[in-house]
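This report refers to the structure that appears directly beneath it.
As you look at this complex, bear in mind that one protein chain is not there, while each of the others sits in place.
In order of appearance the chains are A, B and C, and numbering begins at 1 in each one.
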Amino acid sequence: MTSGANTLVLPIVLPLLGAFLLPLVARFGDGLARALGIVLVVVNIFLGWTLWSAVGTEAAVTALGGFEAPLGIVLYGDRLAALFVAVLAVGALIFWPRAEHGGVKAYTLTLLLVAGGSGLVLSGDLFNIFVFYEIVAVASYGLAASSGDKAGFGAALRYLVLGALGSSLVLIGIGLVYAAAGTLNLADIARLAPEKLSGTTGLAAFLLLVLGFGVKAELFPVNTWVPEVYAAAPMRVTAILAGVVSKLAMVVILRLLVLVFHDPAAISLLMAVAIVTIVAGEFAAYRASDLNRTFAYSSIAQLGLVALALTIPATAGILAAIAVALHHAVVKPAFFVIAAKWRGPLAGLAGGARVAPAAAGLFVLLALSIIGIPPLPGFWAKLVLLGGAFDAGGAYAFAAAVVLAATVVEAAYLFRVVARIWQPAAGAKPAHFAFSDLSPALLLGVILIVATLFVAPIGTALSGAAASAADAGSYVARVLPGRM
Amino acid sequence: MSPDALLVAEYLGRALYGGAILLIAIGIYAMVARYNLMRVLLGLALVESGVNLFLVAIGFRPEAAAPIIVGGVTDVPMVDPLPQALVLTAIVIGVGVLALAAALLIRVKETYGTLDTREVAKFLAAEPADAAPAAGTAVAGTPARETVNAGSAS
Amino acid sequence: MLWLVILAVVVMIAAALLTVFLRSYLAAVAAVSVVSLALAVIFALLRAPDVALAEAAVAAGLSGVLLALTVRRTGLWRSDAGDGKK
Partner (left out) sequence: MHGYGRTTASLLFLAGLVVMLYALFQALPFGAAPMQVGQEIVSRAPGETGAANIVTAILLGYRGFDTLGEVTILFVAATAAGLILSGAGAGDLPKAPGGFILKAAADLLFPFLVVLGAYIILHGHLTPGGGFQGGAIMAAAFFIPLLASPTSPLNHSTAALVEGFAGTAFIVIGLASLMWGEAFLTPFLGKGTLGDLFSAGSLPLLYLAIGLKVGSELAGLMARIVEVGGKS
């Protein structure tokens, strides 16, 4: 065990402690609670960063309570986990809730979201992952309704019902895995999987787990909540849910694929789900009549791309998944910032470039990147994905063709909006952006441009993270040193 | 185990797994085929119960003791304690989720005046042109909604 | 023990069906509590006393009360409209 691995628990426990204390701190003023929350999120960025630089290729492992794996729960901190701990905290920092949307309670829920999400990516135990998934889920249900908007309650309740049903499916899946393998530790399951989970039971368990985690990961067919919730929730919540939380569920699916389910049937299953998700998402986005829904459906399609990337074998697939996920985590929240001001039918956006040139310019930049125009980061993300798919050949070539077709649809609806924005205003003009309205999106735009300049080093770093995440052997060896 | 005991175990397994499947199926039926959100919540509670039964049944072994050491005797065969711990966790999680759902349900009833899933879905799918500015006005006043309100009040 | 378990399962399934088809919501909530109580009996028979206690106290007791309060608060205890198939 590496020295200092005990601190692996801090990105989970510190925000949790803060969340428990926040209602008490709020007695001395809401501002103090807000400050404490923000400080803790910044601490989490720092913790993610230190973990990233500390682990290198050797992941940090800690057995909680001193109970060695597979008896106790272990945390497994590799660069992938460190990356998402930091990204989640950055997202929460940029989109920290406004005081008018729930106040201290919303701060508390955001901290809990950060704690739960960090646990989700760090945990190395199947049931523990479920518990953290539930924390993230319940916090999102609450935040989804925090706008006080009329539509919010209905959307959040339908989201909750679907999510709770998904969680029940996950539990059945965990039960099947446990009945077959007799253990919940991911590394231990990985060790036993070829023998115990290669048959139909394993496939069914995988199906149930993907359906359950797919609710958060916006996978077809359990993503019906997406347009409703993203339209009704406060913009800042939508940005966090679409930008980061959906990717955390993808990280879980990634771990399951790498460690447990390498069955060709399981891979084909996920690939089919991913392709349907992409196609359904892009076409619904094309047909959507307002900006918010367009982006909600486009977000579904992007997560379909991530899922598709995960099916591509070995490091190439994981690299592509991380790249697409990170790019989307930067671009989509910025889109939602714009959509929050430009509500209503798309026709009403005419004249937008005149009223808000900065927003319109940013929109074009984001659109170009998400479509994949070089040299923007979106191009590199799609290139890695398509390259991996063509290298793998076979069904992957078909999948790559689907991705290309989807890109055409994507370009069609995004340029349609761009054209609309540059039209002269017909009736009422679209809303004007105050600097504070647009600043989170501008910040993300700057991040996008900086990433464009540093594509090469970022690519190298991500390749390293992907390579170590793809290495199931070293995962098992690190967690269960005595049992290989 | 004697052949008799094996037979008993087989029937026991059928009863428990069958009960779990039926409970899950009845719960999901209540969630998808009935149109009142309260019924959906009750269905959810049934599904969770069914899953919990399944998990406990996994860990059962015939002729084994409960996982509590009595009088320091440690070498008796015991049922698997791990699924039991998981189910304890799952029960508490279920209650938490149910409570939040109840809170949302109260607000849905209060703001929409109905708990009919079809009405709520219609409201959420409405074109943004009518829905977005309608935070309090347009939609509540549509004739269809008024009939539903009148129906549930009588 | 086999017969006790089968009896409890039958009671549980019957109560679950009542939950779906009873017109009064308060009665349906009571039926859910019966499901949980039958489940608690099954858990006790399956040598899971901790889970049985939790199921009885938390799932049957607390969530039953919670759901009954919700029924009362939403005014569903008097009407059974808005359900069933049109």
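By definition in this document, a contact is a pair of C-beta atoms (placed from the backbone, for glycine too) under 8 Å apart; a residue touches a chain by one contact, two chains touch by 3 or more.
The model shown is predicted, which means the values in this text are computed figures rather than measured ones.
Visitor: Touch partners of the unshown chain, restricted to the chains that are shown, please.
Guide: A, B, C
Visitor: Looking at A:V138, A:A239 or A:L254, which makes contact with the chain not pictured?
Guide: Missing-chain contact among the listed residues: A:V138.
Visitor: Residues on chain A that touch the omitted chain in the whole complex?
Guide: Residue positions of chain A that touch the missing chain: 6-7, 9, 13, 16-17, 19-21, 23-24, 62-67, 70-73, 102, 105-106, 108-109, 112, 115-116, 119, 127-128, 131-132, 134-135, 138-139, 141-143, 145-146, 148, 153, 156, 172, 176, 178-185, 188, 192, 200-201, 204, 221.
Visitor: Residue by residue, what part of chain C touches the chain that was omitted?
Guide: The missing chain touches chain C at positions 49-54, 57-58, 61-62, 65-66, 69-70, 72-75.
Visitor: Spell out the interface residues on chain B facing the chain that's missing from view.
Guide: Here the touching residues of chain B are 9-10, 12-14, 16-18, 20-21, 24-25, 28-29, 31-33, 54, 57-62, 66-72, 74, 78-86, 88-89, 91-93, 95-97, 99-100, 102-104, 106-107, 110, 118, 121-122, 125.
We take it that only the chains that are shown with their structure count from here on.
Visitor: Would you kindly tell me how far, in whole Å, the mean C-alpha position of chain B lies from that of chain A?
Guide: Result: the chain centres lie 27 Å from each other.
Visitor: In chain A, what residues contact two or more other chains?
Guide: Residues: none.
Visitor: At which residue positions does chain C touch at least two other chains?
Guide: Nothing qualifies.
Visitor: Spell out the residues on chain B that touch chain C in their complex, using ranges where they run on.
Guide: Result: residues 8, 11-12, 15-16, 18-19, 22-23, 26-27, 29-30, 33-36, 38-39, 41-43, 45-46, 49, 52-53, 56-57, 59-60, 64-68, 78-79, 84, 87-88, 91-92, 94-95, 98-99, 102, 105-106, 109, 114-116, 148, 151-154 of chain B touch chain C.
Visitor: Would you tell me which residues of chain C are touching chain B in their complex?
Guide: 1-2, 5-6, 9, 12-13, 16-17, 19-20, 25, 28-29, 32, 35-36, 39, 42-43, 46-51, 54-55, 58-59, 62-63, 66-67, 69-71, 73-76, 79, 81-85
Visitor: For chain B, which residues count as touching chain A in their complex?
Guide: Touching chain A: residues 24, 28, 31, 37, 40-41, 44, 47-48, 51, 54-55, 58, 82-83, 86, 89-90, 93, 96-97, 100-101, 104-105, 107-108, 111-112, 120-121, 123-125, 127-129, 131-136, 139 of chain B.
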